[in-house]
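Left out: one protein chain. Kept in place: all the others.
Naming follows writing order (A and B), and every chain is counted from residue 1.
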Amino acid sequence: MSDSMLSLSLEINGQRRVLEVEPRVTLLDALREHLGLTGTKKGCDQGQCGACTVHVDGQRVLACLTLAAQVEGRAVATIEGLGERALHPVQAAFLENDAFQCGYCTPGQIMSAVACIREGHAGSDDEIREYMSGNLCRCGAYPNIVAAIRQAAEASR
Amino acid sequence: MRNFNYLRAQTVDEAQRAAAQAGAMLLAGGTTLLDLAKCGVTAPETVVDITHLQGLDTIAYDNGGVTIGALAKMSTVAADRGIRDRYSAVSEALWQAASAQLRNMATIGGNLMQRTRCPYFRDPASFSACNKRNPGSGCAAIGGVTRNHAILGTSDTCIATNPGDLAVALVALDAEVILGARRVPADDFFLLPGATPEREHAIEPGEIITAIRIPESSTARNSTYLKVRDRQSYEFAAASAAVAMDLDADGLTVRDIRVALGGVATKPWRAHAVEAALKGKKLSREAIDQAAALATEGAVVQGDNRYKLALAPRVVARAIINLKLRGIA
Partner (left out) sequence: MSGQADVLTEGRVKRGDAGDGAPLGARVSRIDGMAKIRGAATYALEHRPAEMAHAVLVGSTIAAGKLRRLLDTSAAAAPGVRLILTADTMPDLRPVTNWLGVRGDKPYRALTHTITFQGQHIAAVVADTLEQATEAARLLKAEYDIAPAIADLDDSKVGPGTEVDAVAMAWGDADAALEAAPVKLQQEYATPREYNVPIEPHGLIAAWEGADRLTVWEPSQWIAFMTRTYAELFDLPFENVRLISPYIGGGFGSKAFVYPYGAIAAQAAKQLGRPVKLAVTRPQTFTAFGGRAETRQKVALGATRDGKLLAIRHRGLNETSVTDTWVERCGEVAALMYATPNFSSKHRVVPVNTVTPSALRAPGENPSAWAIESAIDELAYEVGLDPLEIRLRNYADHDHHADKPWSTRQLREAFAAGAERFGWSKRNPAPRSMRNGHHLIGWGVAAGMYPMRRTAGQAMVRILGDGGVEVVSAAIDMGQGTYTILAQTAAEALGVPVERVTVRLGDSTLPLAPVAGGSQLAGLMTGAVHKAALAARDELIGLGLNDPKSPFRDRQANTLPVADGRINGMEFGAFLQALGRDRIECLRDTFAENGISSDDPFKNYATITTMRAPTDGEVSVHSWCAHFIEVKVDEDFGTVRVSRVVSALDCGRIYNPKLAESQWKGGIIMGIGQALLEEGIVDPRNGRVINNNLGDYLIATNADIPEIEVISVGVPDPHASVLGGKGVGELPIVGVAPAIANAVFHATGKRIRDLPITLEKLIG
């Protein structure tokens, strides 16, 4: 077993963050355990729930199946970086439409939603449902999530 | 998971040399490698990150077909205009797979190399008997919970289903897998378990997939991928079918047809018997159903998966009907 460590220089929410971690550390654990960014959530750690959704170079991906080492040289955006000064329209729409209950899947839903709209996959309710199906919600906020994304997508057009 | 050394390959050459080392695994999207490392199925000593290799993610069209770089992301290929128009089964197979996030991470090459979802394979801590992980140790799945296991291509050493979608479409479209200088027809790239279930792909140590090539054809132009599952999304196929069809001007007579099955076999399953039964025939409901029934020729039920015997032919039939209607529309 290797005892190798890596010194990584990561760009998180526009800020340079340096960390010393073993290569096996996932981006999710790097964020939550090493960088104090606990907004990104761990729901399954196996790529099956979407709670850990972040953006890498503007694309929505799962942090639990990404090594921290993989994102060196790429731009990582997390929920903490969204709407730092003012709420992002998607965040505002989530609040208005009550698109969350316990809030645990919410950062992943929002990051996923922002990307979903940007990808052009929010053209209809059915499209939103399909393209947001990578984010599970046990509280059952789905209809309100769809309403929030529809609202934010329309506003952005 | 066990800690490992992490290398970033800057050239294909470097990647191939690193991949040839014992204990080395290639990291592209990471969706398979990390998943299996967390399950304890794999424990690489060295992880070779190939995502920085240049020029391996392009989609290049030429007169004869399209060459898709192995590092192209599933989402990129799914959304590509040319793929949607001329190789629609590929686009459809891609966007119905996994989730948007996973499709943004996973590469075409990595997707072909994904492993089975068999719960016995994926849980070494609970099940030591797995001929895929540990040749000769037995198969914990046989006699167990087998509703998702294969009815086609099984042997007494392994009944695990190949879960891929893209692979099924590629097999139907007579694609080739390109490993540097070597080219392998897609159907030959995926191996039957036979007596060596640990060998799933015709790839040698040190080889990496660099691209796939799909020949342009009138069948590819009129192709579809139908995926049926209990959950509307984010689930592997209970049964799926890639169908590519070239119809006469009457829109009814089959000039040429390709059929491949997913979700029911140990490898993407080219249904030659279905193709033979329909080639040159008129597409009546009866002809379609009779031909589709041949999709499960040679199938062996394993415990709980009897429903796949009924389901697979119906998925084939529906995919053919969908294409027929699309042609008319």
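Everything below uses one rule, namely that a residue touches a chain if its C-beta (ideal position, glycine included) is under 8 Å from a C-beta of that chain, and two chains touch if they have at least 3 such contacts.
A quick note: this is a predicted structure, and the numbers were derived from the prediction, not measured.
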item: Sole contact to the chain not displayed, among B:Arg17, B:Arg84 or B:Arg117; value: B:Arg117
item: Chain B residues touching the omitted chain (full complex); value: 1-3, 40, 117, 119, 125-126, 143-145, 147, 228-236, 238, 306-307, 310-311, 314-315, 317-318
item: Residue ranges of chain A at the interface with the undisplayed chain; value: 1, 3, 22, 24-25, 29, 32-33, 36, 38-46, 48-49, 51, 78-80, 82-83, 87, 91, 94-96, 98, 100-107, 110, 125, 128-130, 132-133, 135-146
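The rule is short, and it goes like this: only the chains that are shown with their structure count from here on.
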item: Complex contacts: residues of chain A adjacent to chain B; value: 1-4, 6, 22-24, 26, 45-47, 50, 53, 59-62, 64-67, 69-70, 73, 112, 115-116, 119, 121, 130-135
item: Complex contacts: residues of chain B adjacent to chain A; value: 1-6, 27, 29-31, 34-35, 37-38, 45-47, 49, 51-52, 75, 98-102, 104-105, 232-234
